[in-house]
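Excluded from the complex is one protein chain; the other protein chains are retained at their positions.
Here the chain labels run A and B in written order, and each chain numbers its own residues starting at 1.
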Amino acid sequence: MSLLSNTAILLDKELRTEFRSRELLTTTAVFILIVLVLFSFAINPGTEEARQFAPGLLWLAILFASSLMFQSCFLREQTNDTLSSLRLAVSDPFAIFLAKLIANTLFLLLTELMMLPFFAIFYNIPLWSKLPVLILVLFVGSLGISIAGTAISAISAQARMRELLLPLLLLPLLTPVLVVSSLVTASLLDREPIVQWKGIGFLAVFDLIFLTALWLFGEYLLEE
Amino acid sequence: MGKRIVLGAVAILLVIAAAYASFYVAPEERTMGVLQRIFYFHVASAWAGMDAFLLCFIANLLYVWKRDQKYDWLGVSSAEVGLVLTTVVLITGPIWAKPAWGIYWTWDARLTSTFVLWLLYVSYLLLRTLIEEPERRALLSALFGIFAFIDVPLVFFSIRWWRTQHPAPVIMGGPGSGLDPTMNKVFLFSVLAMHVLAAFLIVERYMLEKMRSEVDTLRREAEAQ
Partner (left out) sequence: MKNLNSVFEAYLIGWGVFFLFYVSIAKRTSDLRAEVERLKNALPRGK
């Protein structure tokens, strides 16, 4: 049970640090907004085809935003030199990852929800009636992004050129999430909406596999 | 040294023999004609490449477990050779696709996941160049290699189930999917030849990495004095 209580304490710390300044949330939200606007300049969003690939653009924006958002995840600990004391404080280092990835999922989901109205307006896609399932898709997708992203940001924080390295390592790894979540979202927002449970299940499997890998190998990522 | 030369010679002979067999022994395929003969080279490279990445994954796991430098050397060697083999797959694929389907690139599951695989291992090698300290480099790249390899089946099935609009080309169905027995034998021989070539290249690359690590130690000593 110490894992859960440790995680809860660390998560509380993560959330309090972020909500004190809200730096991460605002910058990521603005970034997604900018990308969505730029995409709408690059394509013609009023057309019928735009409905087809707008969800893909949304997920691409989320992916890029996440690779910026996760930069500070372990870097903050490193610049303040708190990582080693953190490791001593918890009995299971997995708690550190768990707290960080829950916080990251939460931040990502919050920014996505803030940006959804803009997405609906810019690309002319009504999504109010499908909101519950859409939130579920956003959740399983963002969870996968956060699990892989937390692991990779622990790696990139210890290398040179880390700002460039993180997206380079993370984005190819997230190909399955991008492929599946774009398609599930697209068929959900179609004129004849279909809920692709198989796709949502696949995303859940992705989350589970990477969570297991992180649980097995996480402690080595933080070795001094 | 002698053994390595023998291995190299055997690899070259086998690759030449495989090319001969795919031109003169294998029968002409009915619909694709002579073009189908790329298959023996293309798919054999793909299989050998996949096995090189599998070896890299095993080496990564062993490094995390045993912390022996040897596994780090094996990891980087097999990753690089796997990358070379998949590069060949990605070059020969379009050369085949252009006359056969009229386009260089189809976003078919196999080709696309090979490309993602290629990107993942490029990142793996890039990561290695960006960490100075040898032990940290070995550990972190091994961990990334593990995550990358776990990702491979997920990439493949996500693309196969959600992205491929057309059924996979019949000819790429692998052995057993309507391949004539002689074709099958030639194909398996090509796979063997490509594996021996891969083994030779991995051994050569491994010796280079070993030497590099020794020189590194030497350099550190020289700088310490």
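FYI, contacts are C-beta pairs under 8 Å (C-beta built on N, C-alpha and C of every residue); 3 or more make two chains touch, one makes a residue touch a chain.
Quick caveat, the model's predicted, so the values are computed rather than measured.
Considering the complete complex, the chain that is not shown touches B. Of the candidate positions B:Leu62, B:Ile150, B:Leu192 or B:Leu208, contact with the unshown chain belongs to B:Leu208. Residues of subunit B in contact with the chain left out of this view: 15, 19, 33-35, 37-38, 41-42, 45, 80-81, 84, 87-88, 91-92, 95-96, 98-99, 197, 201, 204-205, 207-208, 211-212, 215, 218-219, 221-222, 225.
Convention: only the chains that are shown with their structure count from here on.
Rounded to whole angstrom units, the spacing between the C-alpha centres of subunit A and subunit B is 31. Put simply, subunit A touches subunit B in their complex at residues 148, 151-152, 155, 158-161, 165, 168-169, 172-173, 175-176, 179-180, 183, 198-199, 202, 205-206, 209-210, 213, 217, 220-221, 223.
Across the interface of their complex, subunit A is touched by residues 64, 116, 119-120, 123, 126-127, 130-132, 136, 139-140, 143-144, 146-148, 150-151, 154-155, 157-159, 161-163 of subunit B.
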